[in-house]
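All protein chains but one are shown in place.
Right, chain A next:
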């Protein structure tokens, strides 16, 4: 893949140390479209001769090494590659995001099936309560959230640390991010969970 007689253009991959007073700059193809394919970078930097000698700066060496060692990661950082249109990409990302954050399983004591609710598109505790009521046909869950002490059921959730917490204690956003799954349990059974109350938000 030898480059032929392009004259000065080929040497535009000349690299100098920052602050070089010849005015030569680190012009390395495209700064944002990482050319992480080490063949391209190292071979082109070796092709120059004469007055435009290449100073392979430490920056370049590091870049080259990074390209070699972490190719799978680097590949995914090339802007716009693979050429999948952004609508399709975003749809895929959103789906993955919603899988990661939004949808959590909900079980209710005495009910033999699991449901899922999308926390990602849910707008708050009230909305969540309504959704849960609809899912399980169990009115009053909204009350359970608000009034706590009086209702037959409590809603609890397992957070990222594996602890079971009472739903409604922490700000909604924080709850959304840490909730892994939900359970609707009878108040009498709830004490067995060793519920952690987050006192700073009471």
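What we mean here is this: contacts are C-beta pairs under 8 Å (C-beta built on N, C-alpha and C of every residue); 3 or more make two chains touch, one makes a residue touch a chain; residues count from 1.
Following the convention adopted for this analysis, contacts and distances are computed from a predicted model.
Here one chain is missing from view; checked against "Proteasome subunit beta", "Myotubularin-related protein 12 isoform X2", "Kinesin-like protein" or "F-box domain-containing protein", UniProt names that protein "F-box domain-containing protein". Contact between chain A and the absent chain runs through residues 1-4, 6, 8-10, 12, 23, 25, 27, 29-33, 35, 37, 39-40, 44, 72, 75-76, 78-89, 91-92, 94-95, 103, 115-116, 118.
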